[in-house]
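Worksheet for the structure shown next.
All protein chains of the complex are present and in place, except for one that has been dropped.
Order of writing sets the labels: A and B. Residues in every chain begin at 1.
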Amino acid sequence: MKKLFRAAAVAAATALALTACGGGGSSADPANVAPTGEIKPREISWLLSRPADGAVINIMKKLADDYAKDHPGFELNLITTPDRPSYIQKLETLAAANKLPELFDTDATPFAQQLAGQGKMVDAEKLLKSLDLYDSYRPGALDYQRFDDGSLFMIPFQFELEFIWYNKALLQKAGVSVPTSLDDIPAMCTALRSAGITPIAIDGQDQWPLERYVAYQPFREAGPDFVQQLKKGDAAFADAAGQKTVNWMADLGKADCFQEGFSAQGYSDAQNLFTNGEAAMYNIGTWELPSLATDKLNPAVRDDIDFFTLPTTSGSATAANEFVSPSGIGMAVNTKTYDPLVSDFLKFALQKYPAEYAATGALSPTTDVETAVPANATPLYKKALEQANNLGAKQAMPWDTQLDPTTNGRLQQELVLLVQGDITPAQFTETMDKAIGQNAPKFFK
Amino acid sequence: MIAQTSPAAPPTIRPPSPVAVRRRRKPSLSRTLSRVLIMLIVIVQVYPLAWLFLTSLRTEQDFASGDPFALPSSLTWENYARAFETGDLGRNILNSFIVTMGANILIVLFGMMAAYALQVLGFRHSRIIRGLFMVGIIVPVQIALVPLFIDYSAVNLLDTYQSMIIPLAGFSLPMSIYLFSSFFEYIPRETYEAASLDGAGPYRIFGLITLPLSVNTVVTVVLVNSIFIWNDFIFANTFVLSEDLKTIPLGLQNYIGAMGKVDWTATFAAVCVTITPLLLVFLVLNKAMIQGLESGANKG
Partner (left out) sequence: MLPNRSRTSVLVFLLPPLLLYCAAVLFPILQSLFLSFFSWNGISDMEFVGLDNYVRMFVADDIFWRAFLNALVYLAICLVLQLGGALVVASLLTSLRRGRELIKTLYLLPAVISTVAIAFLFVRIYSIDPVGLLNQLLHWIGLGSLERPWLSDVNTVLAAVSAPEGWRFTGLYMLIIYAALIAVPKELEEAAVLDGASKWTLFTKIRFPYIRPVWITTTIMATTYGLRGFDIPYLMTNGGPGQSSELLTTYMYKTAFTSTDFGYASTISVFIVIECLVAVGLILFLLKRKAD
């Protein structure tokens, strides 16, 4: 029996050690964006995390079919895992086994930066430049994908703007107006609450929506650099900008800004609260235009809905036209399998994609096409799209792609406690600064 | 059956016995009480399924705006149409079926074999092997994910039916061995000894005595495991990549839209469709399963 165990242990060690070695360097050069040689059609795969029946997948399927007509034998295998946590698990296990496919989705996370650092991802800036497409992209769409050092390894397929949608009738009923400063919001919530209205509907279950709020004050107070320093431990929640957001979040909680029991409510619960006319405000991006700015919207509230962009604060370091404008999860190109075929297909697809995408009524990550407003749209649709033409140079990055994953998980958990009043701002500050101190060095060496 | 059911009933409700005569006044009260209790419990158990089905017939508007617990204002099959359009439900069901069957065959066959070796044949140090199997009864499956993924990729098993079947069967094997062992324990030794005297070897005894006697236990093991395997998410999500191999729990993800927005009515329609096969098997085999559990329990 002992022998068996020892043998198994040795085998276990070898198996893992082998894969770990295999995970090391890669011979391909990330900067070699224009491989030479013959284009040999084959099946390539794209591991992605986008809606199974969504525009991106449908368009890419169609483009792949078109490409296959001229290149018999070519096939694009789209492997989607729309649920983000499940997707991330899949991506990580594949990376650990060194089995990443030709194309894969990732945010600009510390994990992705390590992959890029090991030369496993093709330099997207060079790639787009070599395809002569770089200049057609919105700078903001590319910036969203960049790592801290400014390098670009992911290609965006979307461009979204996040607004605070509100119900005019409900605001009127409570006798409040659109906030001019972030600092007005707690008082506004109190007024709405006393009029019997839920101030803000929020999806607490998915956690990222609440994390947006914690990013707002520092973005206004100290600009986009704050989170970049915070995540490395060079700034802290104990700093002025940090304390401002911690106390603001606690104030939002004290003013009962969010629906009771929000932490367990899902995406559609929150949206329904708003579209049923029960909640006054709802913070969401342009990907919801089809449900918020078309005739699909509940007729009872359709004429009362409007939106405002992220309010500024007095002495704000960023301007009113600078807010959260993400370009979604990006697509990375695997260096190991990058060859003339992948290169040629990307050239074909990326050129045609923007026009097809804009035709669906969504904002393209490029500026060379005009988004088609659907026939059933309300006037709000056009108004929302127009915001994209007038953006400032800075954008508020969602913190969930910025912080190291362990700190991020802790932040999401502690934020709920802070807003619910289960912990004090001081406790929150201490816990989070300690968590960053423990975890940041492992990810940002 | 009726004669058999009475013995365990509290004596208070058996009319002819003298005991019942002595306590005539009490029965109606305690009986009504237990009836009411049972009805309540049944409602609690059945309610979710009914709710699920009703919700799958609601219009999206009704679902979004209405009280989720009220009766739907109007019924629609539109969600089912959308469920079939967005996902490949037929394929998902087929895949789940293949995985469930494959795993069950391994679980039953290997479980029976191991139990036979441990319980009937017996050998020195069988306690050690038994203990080794016990470890698996209690280990949470999540711990195997990373190592298994690496091992599978090393032997090119990723993205195959086997990659789901092997761990599902492996982790269910211990419980199966346990159930078969406790059943075998109560097959009288004399049965085996008589067969042995007739010259039957271990293989013939297995085929002629053990196997036929275990039918009910087999049904029990299959049904209990099917419940878990049919709805398994974690192994399928970890080891399967291609659309062609997606099982039902993975297929349900097709109704997740941008940023985690879920098309719930279509999801529930899909859930209703996908649990139907399991439910049917369940209803048909229910009796055998209950008997299997009962015969195990009777002797246990």
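Annotations
Basically, contacts are C-beta pairs under 8 Å (C-beta built on N, C-alpha and C of every residue); 3 or more make two chains touch, one makes a residue touch a chain.
None of the values given here were measured: they were computed from a predicted structure.
If you put the hidden chain back, the residue from B:F84, B:F97, B:Y161 or B:F282 that touches it is B:F282.
Only one of B:S28, B:S196 or B:S242 touches the chain withheld from this view, namely B:S196.
The chain omitted from view is touched by exactly one of B:L57, B:L158 or B:L173, namely B:L173. Take chain A: the residues that touch the chain left off the picture are 5, 8-9, 11-13, 15-17, 20, 23-24, 85, 88-89, 92-93, 95-96, 111, 114-115, 118, 120, 198, 204-205, 207, 259-266, 269, 273, 278, 404-406, 408-409, 412-414, 416-417, 420, 422-423, 439.
Touch with the hidden chain on the side of chain B covers residues 2, 4-11, 13, 17, 19, 31, 34-35, 37-38, 41-42, 44-46, 48-49, 51-52, 67-69, 106, 110-111, 113-114, 116-118, 120-123, 129, 132-148, 150-151, 166-167, 169-171, 173-175, 177-178, 182, 192-193, 196, 200-203, 205-206, 224, 227, 230-231, 233-234, 248-249, 252, 264, 267-268, 271, 274-275, 278-279, 282-283, 286-287, 289-290, 293-298, 300.
Following the convention adopted for this analysis, only the chains that are shown with their structure count from here on.
Taking each chain's centre as the mean of its C-alpha atoms, chain A lies 39 Å from chain B. Across the complex, chain B is touched by residues 1, 12, 15-16, 18-19, 45, 47, 50-54, 77-79, 81-84, 86, 89-90, 93, 96-99, 203, 206, 208, 266-268, 271-272, 275-276, 285, 287-288, 298 of chain A. Chain B contributes residues 61, 64-65, 86-87, 125, 128, 145-147, 149-151, 153-154, 158, 237-238, 241-243, 253-254, 256-262, 264 to its touches with chain A in the complex.
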